[in-house]
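Removed from the display is one protein chain of the complex; every other protein chain stays in position.
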Amino acid sequence: MKERIKSEVKIFGINFFLVSAVFTTAVIVLSATTGELLDFYPVSFEVAFPFFAAIAAGEWGKTGADSNFDIIAAQSSSLFKWVLLRYLTAFAISSLAAGLGMAGASVMRYEMPLWELIVIYLPPAFFLSSLCALSGLLCRQEHIASLISGVIWLVILLTRSLLRFPGLEYIYLFIRFAKAPDNVWLWNKGLVTLAGLFLWGVIYRKCKRMG
Amino acid sequence: MSTNIEISHVTKTYKNGVTALDDVSFHAGSGVFGLLGHNGAGKTTLMKALVTVLTPSAGTIRICGFDTVKQGNEVRARIGYLPQELAMYPSLSVFDFVNYMAELKGIHNKKAVSSVLEQVEMLEFSRRRIGQLSGGMKRRVGIAQALVGNPQILVVDEPTAGLDPEERVRFRGLLSRYAREGRTVLLSTHIVEDIHQLCEELAVLRKGHLFYAGTSAALLERVKDRVKILHLENENQLIELQKKSVVLSTTYESQGLTARIMDENGLYPQTKPVTATLEDAYVYCMGGKAHA
Partner (left out) sequence: MRNMCSVLHYEFKMQFQRLAAWGVLLAAAALSLLDNFPSAGNLARLEFLNEPAYFVYRIVSLDSLVLLFGLMFLLAGRIPLDAKTGMKSLLMASPLKKWQYVLGKLLGGFLYVFSMLCIFLFLNTAVYFIGTPFKISLIECAVPVVKAVLASFIPVSLFVSFCSIALPGMIDIRFFYVLAAILFGFNAAYVGSAEAMPFYLITSGDLARLIWVHPGWPFVDMGSVIANGCFLAGSGFVSGCLLFLKHRFWRSE
C-alpha cells in the first residue's frame, strides 16, 4: 500500500507539489492583504480550494486519460482499487495544501475556528473531485474531466440567485459563500458529502463493468 | 552518383550532458539508405538534425549541397519527413491533413494531394477522419504527407514498426519506387529485413558512434563463411560457448537448442558454414546475441 502511494506520488511529478505550494502561498498572502469586503474564508476554502482539489483529481490523478489505462484495466486485480488509491493520493495532497493554507491564513487573520474551516472545505472538495474522478473514468480525452467539473463549478458560482427557491439551500455547493441561514449549512454539508459518496457508488459500478 | 546527404563529424550533446551523436560522418547518394542501430543509438537524433529540427553541437550536415544550419529554408524545401511517433490531428479528415501539410510546404494544389493519396492507396478513404483509421492506414497517411511535393530527400523514422506483413511489403514497394529518379530515402529501422530488402547502402550506429557505413554487401562480406550452426544439449553448453564465440542467435527445441554462432577463430572446423544474413552481420556488429 505504502509503495503504491509512493509510486502514485512519483507519477504525479514535482509540478503537483510546486503548483500546490504556489497556490497555498498565494492564499496565505491574500489572507494578509485582502480587505474586509471580500468574504475571504468561504471564497478561499469553500470555493477556490475545492476546485483545486478537483483539478488535482482530474489532471494529476487522471485515470481514463492515462495512456496506460488499458494496460491497467486489463491486468490490475481491481480497477476500482487503482482508481480509488490514485484519487485518494491526489485528494490527500491537495487537502494537505488546503490544511496548510487554513493554518497559515488563521495566523494572519483569525475569523473562524480551524474545525469549521475543515467542515466548509471538505464536502465541496470531495464532491467536485469525485465528479472529476467519475468524468475522468468516463472520458478518455485529456482535460475533459476538469472541463466538466470546471463548468459545473462556475455555473454553481453564477447561480447564487437560485437560492430564492426553497429547498435549494440544502444542496447548494457553496452555502457559506452564499450566506445562507446559519441552521442550514451543516445539513447542506452532510447532503453534499452524501452526493459525493453516491458518485463513488457510480464509479464502483463503472469499474466493475470495465474490469 | 551524386551525394544528396553529406554528414561530416556531427556531434550532438544535450544540455544534460548526454552525447547522443559523437563524430558521425557518412554520405548517401540516390536510392534507399538504411540507418540501423539499437534503441538509443542516436538514430532519431541524427534524423532530427537532418531535417533541421535539431542543431548539431559540432560538425555539418549538407542536404543537396545546402547546410542544414545556415541554409535551413533550402533544406526544408527539399525534404519530406515522417517522424517515428506521429498521432496527427484525429479530428481532421485524411485529405484535410495532407492538404494542410501540403499548404505548409507551399503547395496549393489539391490534385497533388489526391495524387499522393492515390500513391499510398488512401484516396478512397480521403474523407475519413484520422481518428477512425487503423495503425497501418495512419502510417500511410504519414508517408503521404511526407511525399507531397515530391521532395528530393525522404527521411522516414521506423515507418514499418507495428505494421502487419502485408502493410510492410506495401511500404517497401512504395519507398523503393520513390527512391528511383535520383531521389534519396533515408530509412531508419530496427527491422533488418527491411534494410536487406531495400538498401544497397547502410550505416550502423552504436551508442552515438558510427560503427559501419558502406554497402550491405560489404557488411555481409565481413561475416561470410564464418556463420555456423551448432546443436547444444543444454544451457550450460551455451554458457561455455558464449565465452569462446559470438552467439548470434539461439533457438530452443524439444531436445536441446541450436546456436547460430560467429566462428571467428575457426574453433569449429568440422561444422559447415551456413549462408550469412544481414541480420547475422548486424548482430555481430552490435556484439550481442539474439535469443529466439
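We call the chains A and B, going by the order they appear; numbering starts again at 1 in every chain.
The rule is simple: a contact is a pair of C-beta atoms (placed from the backbone, for glycine too) under 8 Å apart; a residue touches a chain by one contact, two chains touch by 3 or more.
All values reported here derive from a predicted model rather than from experimental measurement.
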item	value
Among the chains presented, those that the missing one touches	A, B
Among A:V22, A:A74 or A:I171, the residue in touch with the chain that has been omitted	A:V22
Contact with the hidden chain (one of B:K12, B:K48 or B:R260)	B:K48
Touching residue (missing chain; options A:I144, A:L163, A:A195 or A:M210)	A:I144
Touching residue (missing chain; options A:F51, A:F69 or A:Y87)	A:F51
Hidden partner interface residues of subunit A, rising order	15-16, 18-19, 22-23, 43, 47-48, 51-52, 55, 59-60, 141-144, 146-147, 150-151, 153-155, 157-159, 161, 177
Hidden partner chain, residues of subunit B it touches	48, 51-55, 69, 72-73, 76-77, 79, 81, 83-89, 91-92, 96, 100-101, 103-106, 108, 145, 155
